[in-house]
Structure formats: structure tokens, C-alpha cells
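A single protein chain has been omitted; all remaining protein chains appear in their positions.
Order of writing sets the chain letters: A and B. Residues in each chain are counted from 1.
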Amino acid sequence: MINTIQEVRDKTPLIHHLTNQVVVNFSANGLLAFGAAPVMAKAEEEVTDMAANADGVLLNIGTLTADELPAMIRTGIAANEKGIPVVLDPVGVAATPFRTTAVKNILNNVQPTVIKGNAGELAHLVEIPWETKGVESIGDGNPDEIAAKVAEVYQTAAVVTGETDVICADGDMLHNHAGHPLLGKITGAGCLLGSILTACLTTGESVGRPALTAVRYYGLAAEYAAKHPNVNGPGTFLPHFIDALSLEPAKLEGI
Amino acid sequence: MINTIQEVRDKTPLIHHLTNQVVVNFSANGLLAFGAAPVMAKAEEEVTDMAANADGVLLNIGTLTADELPAMIRTGIAANEKGIPVVLDPVGVAATPFRTTAVKNILNNVQPTVIKGNAGELAHLVEIPWETKGVESIGDGNPDEIAAKVAEVYQTAAVVTGETDVICADGDMLHNHAGHPLLGKITGAGCLLGSILTACLTTGESVGRPALTAVRYYGLAAEYAAKHPNVNGPGTFLPHFIDALSLEPAKLEGI
Partner (left out) sequence: MINTIQEVRDKTPLIHHLTNQVVVNFSANGLLAFGAAPVMAKAEEEVTDMAANADGVLLNIGTLTADELPAMIRTGIAANEKGIPVVLDPVGVAATPFRTTAVKNILNNVQPTVIKGNAGELAHLVEIPWETKGVESIGDGNPDEIAAKVAEVYQTAAVVTGETDVICADGDMLHNHAGHPLLGKITGAGCLLGSILTACLTTGESVGRPALTAVRYYGLAAEYAAKHPNVNGPGTFLPHFIDALSLEPAKLEGI
């Protein structure tokens, strides 16, 4: 874990985001704290140029409109051509036909390095039944099965977030148990994880190890922040969580 | 008050927002802390589907563009058809003809459960003279008269926010004196109140009681947060206010 994170901090990779407007500020601040550099350009005319200068790309459909879809697809294609990692976060894909179609459209044009989402979102992509509510996943089933099927169907790595995070990459199944319930009480916790995951993937290792590093570090940072004596709820948790994202892994692990 | 808030927290109603981009993050975090679930979809193609899954709808014109208006109207119509509460927050409606026309357009198509705004905004809707500056209300007059007239003209309930909040609902006039000046020093305090008001209206009681609960609880949470020893200005008030929105009513009342 230490090596991946140190490498990110040494390189400060530029992560180009096409993400939702609810989380742009939080994602930028969290990624800056972590040690990478966010950029959030969204004009169709410039996304190809921006992706050409980037080290990784995050596509998040949280507040996507039809007008914005072409820029997202262009960004993904440019990243594929450059050979940099692309993370797709299909936020709320099960909630509406518009989202389902948009994600299909992206996946028909862009090869993601990782598809990352909660169980409800990723289950929907491979037609496994799962209960959702708005953009939240409230079902109950087997995330390993979902991760494996997403990885197989889309020839990608899959990260299924939840109380236990499941990673299916390069034929391996990895699990992370670090995390804290307060992450579920702040908006964009999953979205920012996507940003940090993208940053870790720029280290050029095979996907499994940096992906596990990202989710584990993120969960440990949440645990660390939640223990701070000044944290008394989701509001005070948030700034302390951002602080924690800038710390050394050893500090978060308490070693 | 306890019953309404407990019912919201037991059900975690899904509140579909078409709101302004300044406050999306703050509104989502505040509503999550309070115990409801925000969704912020804005694509015209999906708002009807999202509203069909929602328990309440908030329409806030703070940064509305002409392109976004049809999605807002569609959302309101879908909510009316489903019979779920619709709260309209006509932010800055007096500031420009564009806003005035947009709100008229919404009100010609959508029946709001509550129209909520400051005195300047609601006075403008019923042509009572009132001084405003940008999106702020700085006039001086009779909020009860404004609330009563908005309720009558638009056949709705009205919530006029201010140092004293006034609610006109079901023929009753209710008042709330809880609150704190720091709410006026953070952006989106009125907008987030709209979200929490919508959540409280999903309890299915007649409008007056849940509306009073929302504004009173909100004011008490502000008072509670402002007293925290770590709060020294609007910046530190904000996270403590979010924390306070997750507390039991009895705790906020100091009982």
C-alpha cells in the first residue's frame, strides 16, 4: 500500500473528471488532499485535449444530461487511445432507463479499466436482480458474484463497494473490510473513492493491487477520522476525513 | 415535532431535487444528516422516472437556465400526478424578469404543496412591494399578510422565512422564532430548509404541523450548533450545523 500511495504523491497525477455537480468540490478537495491533481473540464470542445494531458480519467454519471454524454464518451475514447486508466462510476444506473441507456452507450464506445459502483448499480449492469432506492443500493445478495460477472461481461476489473468492498481484477477476488458507517452519511463518498481509485491506477501496476490500496486506504482514512475527538456527526466528520486522506498509510493503520 | 421527525427517519424518504448548483452538495449533506435520501437528477429524459420513485419533490430556481425549465416543470407534473408533496422555492424571483416568468410558468403547470421563500420573494409573487438586493430580501413589512395572500392566490400553503418564520396552511397562521443569525452567513441555508421541509411533508399529515416542525427543528439545530465551543464563525458553524441536523429534537431543545 505504501508504495502505491507514495508513487501517486511523488507524481501528483492529473485526473480528468467528468463527474456530477453534487460532488465536484468534495472530489477535488479530497483528491488534492490525497496528493493527486483534479481537473473538471466538461466542454465537448476541450475534453479530448484535456484527456491528452491527463494521467487518468474518471467518468461519473451522477447528474448526467443528454447534452453532456458526448463529452463523456469523447473523454473516454481519448483516454483509451492514450492508454491511461479509465474508471466508470455508473451512479444510479438502475434508477432510470435514461441512465441505463447512457451507460450502455459509454460502454459501447469506451473500454473502462475499472467499473466501480455499489452492488445495486453493478448488479443492474449484468442483469442480476437487486433492490435500489434512488441512487442508493439497499438489496441483499452476493457482491462477489456481481463483481465476477461484471468483470467477465465487460472484460474489465470491477469494484463493488459496500460494507465489504469486493474487487475482481486479473482473475483474482480481493476484499476490503476497512471503512466506517459515516461514509454513508455524506454525499459523494463513493464518487470521491472513484477519483482516488483512478489516481492509484496511474501507478501502472496491474489493477488488483492499486485498486485494493485505494479502497483500503480510503476505509482506513474514514476509520481514523471518525475517531477524532472533534467529530460528532457527518458534518464534522467530513473535514477530518479530508485531512486523513493526506496522511501516511502507516499513520492510518496505527503502526 | 418528535413524531414527524421520527417518521422521516424511519422511512428515509427519497427527495428528488431540481435545485441550484450552488447548494447541491450542502443540500445533499444536510438532508442525509437529517435522515432522508436526496437525489439530484436533472436530465429532462429521466426526471419523470425519478419523480415516480420519489416521496417528495423540491423545485428551486436559484441558478435556473431556460434549458432546465422543462425538466423542472415535468418533475412537478409527475409529482402532482403521483400525489407526493412539491415544494417550490422561487429563489430571487423578484430579481429579474426571467425568474418571474419562469416561476409563473411553473405555477401554471404545477400545483405546489408549499411555496417557500423569503419575504421579498413571496411578496413579489403577490405584487406586494418589497425591497430586495440580488437574491436577498432586505425589505420591511408584514410577512403574515404576504403568507396569507400567497396561500390564497396560489391555493397552497406558504412559508415565509425570516427572523420569524411564518406559515400559512389550512387556514392557520403559525410562527417560529427559533433560528440564528449565522444561518444568514452561509449560502443555501434557505435552500436546505426547503429540502428538509419537503422531507417532513412526506409524513402525510396536513401541511401546517410538519411545516412548523421543519422550520422549528431547523432553527433549533442552528441555535444548538452556534453554541458549540468549536464554532467561531460561519465556516466552523457549517459542519456543526450539519451534525446538529442529525440529532434528536429533545437534544436540540435542551430537554
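Rule of thumb we're sticking to: contacts are C-beta pairs under 8 Å (C-beta built on N, C-alpha and C of every residue); 3 or more make two chains touch, one makes a residue touch a chain.
On a predicted model such as this, the values are computed, not experimentally measured, just so you know.
Participant: Which candidate, B:3, B:206 or B:230, sits in contact with the chain we can't see?
Facilitator: Hidden-chain contact among the options goes to B:230.
Participant: Of the residues A:25, A:105 or A:232, which one touches the chain left out of the display?
Facilitator: That would be A:25, which touches the missing chain.
Participant: Which of A:122, A:220 or A:238 sits in contact with the chain that's absent?
Facilitator: Selected residue, touching the omitted chain: A:238.
Participant: Considering the entire assembly, which residues of chain A contact the chain that has been omitted?
Facilitator: 12, 14, 16, 21, 24-25, 28-29, 32-33, 37-46, 49-50, 53-54, 67, 230, 238-247
Participant: To test your reading of the contact rule: which positions on chain B touch the chain that is missing from view?
Facilitator: 20-23, 25-26, 62-66, 92, 95-99, 133-136, 185-188, 230, 232-236, 238-239
In this section, only the chains that are shown with their structure count from here on.
Participant: For chain A and chain B, let me know how many angstrom lie between their CA-based centres, rounded off.
Facilitator: Chain centres of chain A and chain B, defined by C-alpha means, are spaced 32 Å apart.
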